[in-house]
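Left out: one protein chain. Kept in place: all the others.
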Amino acid sequence: MAIAREAEPVGSLTEIQELGLDREDLLDIYRHLLVTRGIEERGHILYKQGKIPGSFYTGRGNEAAAVGIAMAMGPDDVGTPLHRDMGVHVVRGVEPWRIFAQFLGLIAMVSHLPAMVPVAVGCALAFRIREERRVAIGWFGEGASARGDTHEAMNLAGVRRLPVVFICDNNQWAYSTPTHLEYACEHIADRGKVYGFEGVVADGTDLLAVFREAKRAVEKAREGEGPTLIECLTLRMEGHAVHDDAFYVPKEMFEEWAKRDPLERFRSWLRENADFTDEQESEIRGDVKKLLNDAIKRAEESPLPDPSTLLEGVFATPEDLETPHHK
Amino acid sequence: MAIAREAEPVGSLTEIQELGLDREDLLDIYRHLLVTRGIEERGHILYKQGKIPGSFYTGRGNEAAAVGIAMAMGPDDVGTPLHRDMGVHVVRGVEPWRIFAQFLGLIAMVSHLPAMVPVAVGCALAFRIREERRVAIGWFGEGASARGDTHEAMNLAGVRRLPVVFICDNNQWAYSTPTHLEYACEHIADRGKVYGFEGVVADGTDLLAVFREAKRAVEKAREGEGPTLIECLTLRMEGHAVHDDAFYVPKEMFEEWAKRDPLERFRSWLRENADFTDEQESEIRGDVKKLLNDAIKRAEESPLPDPSTLLEGVFATPEDLETPHHK
Amino acid sequence: MPEKTYLQAISDGLRQEMRRDKRVFVIGEDVGVYGGAFKVTQGFQEEFGPWRVIDAPLAETAIVGGCTGAAIMGMRPVAEMQFADFVSCAWDHLVTVAAKQRYRAGTPVPIVVRCPSGGGFSGGPFHSQNPESSFAHIPGLKVVCPATPEDAKGLLVTAIEDPNPVLYFEHKHLYRRIKADVPDERYTTPFGEARIHREGEDVTVVTWGAMVYTAAEAADKVAEEDGVSAEIVDLRTIIPWDKKAVLASVEKTSKVVVLHEDTQTGGFGAEIVATIAEEAFEQLDAPVKRIAAPDTPVPFSPPLEKAFLPQVEDVVAGIRELVSY
Partner (left out) sequence: MPEKTYLQAISDGLRQEMRRDKRVFVIGEDVGVYGGAFKVTQGFQEEFGPWRVIDAPLAETAIVGGCTGAAIMGMRPVAEMQFADFVSCAWDHLVTVAAKQRYRAGTPVPIVVRCPSGGGFSGGPFHSQNPESSFAHIPGLKVVCPATPEDAKGLLVTAIEDPNPVLYFEHKHLYRRIKADVPDERYTTPFGEARIHREGEDVTVVTWGAMVYTAAEAADKVAEEDGVSAEIVDLRTIIPWDKKAVLASVEKTSKVVVLHEDTQTGGFGAEIVATIAEEAFEQLDAPVKRIAAPDTPVPFSPPLEKAFLPQVEDVVAGIRELVSY
């Protein structure tokens, strides 16, 4: 028995326009999807060329979920996206060259999962204390949902009805571990209820369905009606990281989900519902290609940090507090 | 909307006999209840006399829940009871003088809540690996249910269908914090479902209802059908510890729950259903009184540890492994 | 100047900051209606309301992690651990997220985690610990251990102002036992500056927290009985710690005891001794001596706890040993 609500697909252009997206936005979304996938494909090549130190993770299959959620965020909303959520950075305006530069050796993400979920709740707490109409988004994978941090954070958010939306990127695998060894309920979204808020399961390859649910949840949070947990169901279309060939994932699973490629789904929808033409498509593709080429070039030209900076920034200085956030 | 099942009260003697308790057992239970409450009342006096170092916690109001669960355990089952679960130690045969001796300065309980729940799950894991028909019981308070440990432990137990029963002692307060600031679902037991097993809410002042649910859950676990979460609803009838006058608990709440005193409820049930006579009652009361008097005497005569033993036992020796458990 | 207990000084300092700066809020278990397990925030919720004095669920990671998020959004959170021992439940968050956030992402995390620490009243292994050394090893965290009411207030104010995560260890055994003058007005006590609790010539005792008083009693005793003049350096803050003051005192006395209440092996005393051994090798006239609790959990039983905690006699013996070296 599922407890969570299952999200319906979005139908017509009118329906989506009522949610506040016009045709220009839809083309932007397509652009974001292409940039997202493009960054990761290029990153993969850079990795194979030995230019990326450490390891390299991609979110292939998760692009629509990431972009769909990010599109629902307001300009002053904040979030703590994950290693599969490149699309969030793209939508939020992080320039691709910076992302490449990061791959090439600048800074690292928090890796302990899902350590940033309590932090997202804390952002929402600040908004609530100051009575600001802002929302925080906290992401976690279905694997990381097993850790205590998700529980503590969602429970606190539910008790205090904080303006936060939880997103579970359920890509059905945690490294090599399948969902039935990670959790024993039907949907992770079922858990919303036991923290006092709604849970929704959405098809994470259906960008518009994800967007609609995220929009609803964000507005609900903004109105002071508390959190929502949205589970975006996808398949991780590649290995856990570049070194992993995902031998443990049944081939049929990849085949089945390849048919639901989020970029292709969204493209078809545009074709069928929004008069998306060949010319428009090739124009966007051309733009994205150029953007990525320039970005890689700029990143490769960026100098690596100088060893003399090693000790800088372990402790913050009072000046660091002079940012808009902290004041 | 509650997700958990709500337990019915137990009716007749026949019904309880079908669950495996004969009249002698019922009288034993009454004795256990008296011993449990007696130990705590005497402990309180010792504390006021300045004989107990540190602090002192009681489980008044929780005796039936503790004794009822413990009565459902088999001889080889194990558990990790809490500071309100004195009755479990009593039923499991810990001699009262040892308990007094502990109060008076021998050993300490784990205090971090609910740190022993993952340990209980680990016991169940050992039973499952060895295919033994044994069950572990893991207790936690409704307050401690907010911590990540409960979540991680229940999730693992659900995924692996381990032979463990979770007991939530819900006494409606975590120190001074009321339940609506601790969790936002209707019942803690609702959470069973999202870990893949049943949740049951029982009236924790109704010993027989608690016993019946515990018995069912223990046998289910023993048969390999996985965990159950039982929430025993009571009221903490005293302060958090002896120093706390519980000013924050509404008086009416105490008055209402005083009418549901678990000892009195069980006594009335015995009177009405099991031919419990005045003579039997005063005999049992006399026995218990003597037992406790002797126990305090013996405890007070026990020497405190010698300072020279300070360094003993930080590390275990191979000989320590020569216990039945470890071999 | 009014005389205040150590506990009042903390409470007053916190209240003053909350009155002054709306960004400061308090979150913890039972800090609201109950006023905190030790009553540090008594009356706060009446004054500041339930959204600046927040009764949290029993969930230390949510509490401290929530503070980090709120701090990044511009608040100045002060978390209360009910006992310092329970900060172990927020360890991962503190060392993984809070400590590394500035270095990794450039974002300062101005949070204070108040930790009532220390033993001496049969709290047992889970209500008596002094976990400052564990945190002192983690780059990015600051660690504060005031000994006097005046410092308790001033260091708390500095901690709230500091743009970094600060672990503020307030020693429970000092709460009501120690009284002294505390200025009413707002002031800050700098991090990384030791206080000379007592001047002396013959031997230095480097310590902090409740052990300052143990050292002082021992110093009285050796002064009286042996005519030995011991200098007591109260570090006040562990990260950063005042190496200069310690080395200056060593230069003067040439003999050092390092004293702490936490267990010895890998305790922060080792860092101090190692630093002295490295940097004042030629000034030493005797080996540096550590006095600390033995490597066991904190025992619950009174005779064992007494044997566990460093006592005045232990310090006296240590001083005498050095003096006669």
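Every chain is named by a letter (A, B and C) in the order it is written, and numbering of its residues begins at 1.
Everything below uses one rule, namely that contacts are C-beta pairs under 8 Å (C-beta built on N, C-alpha and C of every residue); 3 or more make two chains touch, one makes a residue touch a chain.
The shown structure was predicted, so the numbers you read here are calculated from the model rather than taken from an experiment.
Asks: For the unseen chain, which displayed partners does it touch in the full complex?
Replies: Across all of the complex, the chain we cannot see touches A, B, C.
Asks: Among C:R15, C:R76, C:K100 or C:K153, which one is in touch with the chain left out?
Replies: Missing-chain contact among the listed residues: C:K100.
Asks: For the chain left off this view, which of C:Y6, C:F126, C:F191 or C:W208 is in contact with it?
Replies: Only one listed residue reaches the unshown chain, and that is C:F126.
Asks: Looking at the whole complex, which of C:P2, C:G43, C:G106 or C:P139 touches the chain that is not displayed?
Replies: With C:P2, C:G43, C:G106 or C:P139 as choices, the missing chain is touched by C:P139.
Asks: For the chain that got dropped from the picture, name the residues of chain B it touches.
Replies: Against the left-out chain, chain B lists 78, 107-108, 110, 112, 115-130, 136, 148-149, 152-153, 155-156, 159-160, 313-318, 320-321, 325-327.
Asks: Residues of chain A in contact with the chain that isn't shown?
Replies: 53-55, 105-108, 110-113, 143-144, 146-148, 174-177, 181-183, 248, 304-307, 309-311, 314
Asks: Under the stated touch rule, tell me which residues of chain C contact the chain that is not displayed.
Replies: The list for chain C reads 85, 88-89, 91-92, 95-96, 99-100, 103-104, 125-126, 133-134, 136-140, 239, 263, 265-271, 273-274, 276-279, 281, 284, 286-290, 295-297.
Simple rule for what comes next: only the chains that are shown with their structure count from here on.
Asks: As a test of understanding: of all chains, whose mean C-alpha position lies farthest from that of chain B?
Replies: Most distant chain from chain B: A.
Asks: State, to the nearest whole Å, the distance from the C-alpha centre of chain A to the C-alpha centre of chain C.
Replies: Centre-to-centre distance between chain A and chain C: 41 Å.
Asks: How many Å are there between the centre of chain A and the centre of chain B, using C-alpha atoms for each centre?
Replies: Their C-alpha centroids are separated by 44 Å.
Asks: If I count partner chains per residue in chain C, which residues reach a count of at least 2?
Replies: Only 56-57, 59, 61-62 qualify.
Asks: At least two partner chains per residue is the criterion; list those residues in chain A.
Replies: 148-149, 152, 155-156, 159
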